[in-house]
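The structure appears right after this line, and notes come after that.
All protein chains of the complex are present and in place, except for one that has been dropped.
Let's turn to chain A:
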Amino acid sequence: CQGPGVNGDEDRKQVTILGVMIGEQQEKIEQALAPFTEATGIEVVYEGVDTFATTLPIRVDSGRAPDLAMFPQPGLMADFAREGKLVPLGEILTPEEMTEAYDQAWLDLAAVDGTVYGVWYRASVKSLVWFNPQEFAANGYEVPGTWEEMMALSQRLIDKGKTPWCLGIESGNATGWVGTDWVEDIMLRTASPATYDQWVAHDIPFNDRRVENALDIFGEITQNEKMIYGGKVGALSTPFGDSILGLFTDPPHCYLHRQGNFIAAFLPADVDDDQVDIFPLPPIEEEYGLPILVAGDIFAMFNDTPEARQLMAYLASSRPHEVAATLGAYISPHKNIDLNLYPDRLTRKQAEILNKAEVIRFDASDMMPGAVGTGTFWSGMVDYIGGADGTQVLNTIERSWPR
């Protein structure tokens, strides 16, 4: 155990945090942490880096771990927890305090081998379809409640010579993750949550028939050139942040776009509030209902100092979540957040969808080993959308799973 900070600063109480939020998001989290400093006099030094996944292991391995780290996915946190580098949350909060703050589903996501390590700070809701309600009203389209209705609407649009979907999966060296989100969402809607968990844990092979089934359903959209604006080439070459813009062109390039809540940051400034709306990606098999695919940011503690403990307890309280909620572009995974705190209609609706969800599951690619989750699963989606055979794609991913 190394002493916190450098000598000489011992009388100045502080907690260091390494996180992924940068830019505008960093300013917001600093505002959410400000009440803590006001109340306790403990200074919080937040350092945001966009190379978090490489920077943090270097710091930890060289003995300079931050007091707290904000992980963009629980997979990396689990690695550190298994190495014994993290302090279990149970040493800071009682189980009652935890269940008071978070739903069991979120606590399960924060647990590694049965022990809870982290405090969830931000949630992303991924199972959303974005559309332009003005266009829907003008053409008499209705928001689909089931997958069949959604595909029927798509067909109707094609019959009229229009393009139903905008899809863009280009994302630099992370190209393909949009495709993995699609498959995960469909997987949740065509298989049980338990099967999904087995798939993530590799208890069933990646080329299992249920995964192939999900990929085939995705293929009904991607393998049909008329379904996507720009066809396969358009899907592969359009940056994910730009593809949503097709909803608002005149005439619209497309009418539907599936993407997480964070895409709101890419909406052009001249889009009015009544031009954009969302509905949850509809259910496919009735028995599995309407599950929601999520992602999120979670805090965990490396250095066991009294100040860090206080900050962890503060992060599990509703106060920072409330502050962040009022600042916008943020959804809290916390239980006790008043929906009216969210500043805009869309965020409120997203939080409502999240609260109502009976089943939530974390983004599978974020939980799988890096070689698959941020490697072959991504590249496999690129191949598949590019026209490769689905079975072969799944076999390739299965072979790449580290043993």
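Simple rule for what comes next: contacts are C-beta pairs under 8 Å (C-beta built on N, C-alpha and C of every residue); 3 or more make two chains touch, one makes a residue touch a chain; residues count from 1.
The definition used in the following text is that contacts and distances are computed from a predicted model.
One chain of the complex is hidden; its UniProt record names it "Osmoprotective compounds uptake permease protein GgtD", one of "Osmoprotective compounds uptake permease protein GgtD", "Quinoprotein dehydrogenase-associated SoxYZ-like carrier", "Sigma-70 family RNA polymerase sigma factor" or "Phosphate ABC transporter ATP-binding protein, PhoT family". Check A:Val129, A:Cys166, A:Leu245 or A:Ala351 against the missing chain and you find that the one touching it is A:Leu245. Although one chain is not drawn, the whole complex shows that of A:Thr55, A:Ser192 or A:Gln275 it is A:Thr55 that touches it.
Those residues of chain A that touch the chain absent from the view are 2, 6-7, 20-26, 45-51, 55, 58-59, 61-64, 171-172, 241-242, 245, 262, 265-266, 268.
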